[in-house]
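Partial view: only certain chains, each at its native spot in the assembly.
Chain IDs A and B follow the sequence of writing; residue 1 opens each chain.
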Amino acid sequence: MIEIVHENSIPVSFGDCDPAGIVYYPNHFRWFDATFHALLYRYGGGHAAICDGLGSIGLGLIDVGATFRSPAANGDRLDLVVRIVEWNARTFRLAYRGVIGERLVVEGFELRGVFIREGEGLRAGAVAPLRAVIEAGAGRARS
Amino acid sequence: MIEIVHENSIPVSFGDCDPAGIVYYPNHFRWFDATFHALLYRYGGGHAAICDGLGSIGLGLIDVGATFRSPAANGDRLDLVVRIVEWNARTFRLAYRGVIGERLVVEGFELRGVFIREGEGLRAGAVAPLRAVIEAGAGRARS
């Protein structure tokens, strides 16, 4: 499997934190999502270009989880790595790992699909065309 | 086990949605968290009063997850129910279920602890005193 990985360095700010002085947890998911979108720019020209090519409205979320190992606060720099760890028929899986220096802060995952509009609802389309786009981008990056 | 449950009705707005026109997923966790805090007001006078009583800096998150079943968009009303489903020695578990009308939108959970400051770090304190506060509140509500 071709390695698809991206690292994002996030400056944690005052406004990201709650009255206990540590990161308000939904912000960790904003950073997951932003890191995934940065990966899409790196390997495929960004979400809009990829979705136009696939006839998709978005590489949307099906399932997500995270475990918090230690707190992050104002002034910290969170180094967050995303990796595509599974390509399935109708889903793909991303693994996340965020550290501050050597200290582990958060581990998590997202299971996403290639959402296609169908009537009023959405369905998960085939993932193979997305994989082809991303792996072609990885090939160009190496050569 | 005494039932501890709270329902929150959330008006989904334009700004909660992303360029695909559906809810940007970290907002679902903002709503989980807000519903938990509303439960704390109902059963224990709110987070600040409870934490002061317990010597805790916060009823913080250890583990979280969610599964998205169908999209939510601007103008929808999301009815979100939280329930305390486990009281453990050092953690407690909340289950969430959000619907729009009859349609299931999201299911999830949070595993939280009673965080105590210890030097530079945090540790998870005993949960029994929190349980006593919340169940006493449930008793008062029924009587």
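Note that contacts are C-beta pairs under 8 Å (C-beta built on N, C-alpha and C of every residue); 3 or more make two chains touch, one makes a residue touch a chain.
This structure is a prediction, so every number in the text was calculated from the model and none was measured.
Every protein chain here shares one sequence; 2 sit in place, and the complete assembly counts 4 copies in total.
Heads up, the rule we're going with is that only the chains that are shown with their structure count from here on.
Annotation: 24 Å between the Cα-based centres of chain A and chain B.
Interface residues of chain B, counted against chain A in their complex, comprise 18-22, 24-27, 29-30, 33, 48, 57-58, 60-68, 70-71, 115, 121-122.
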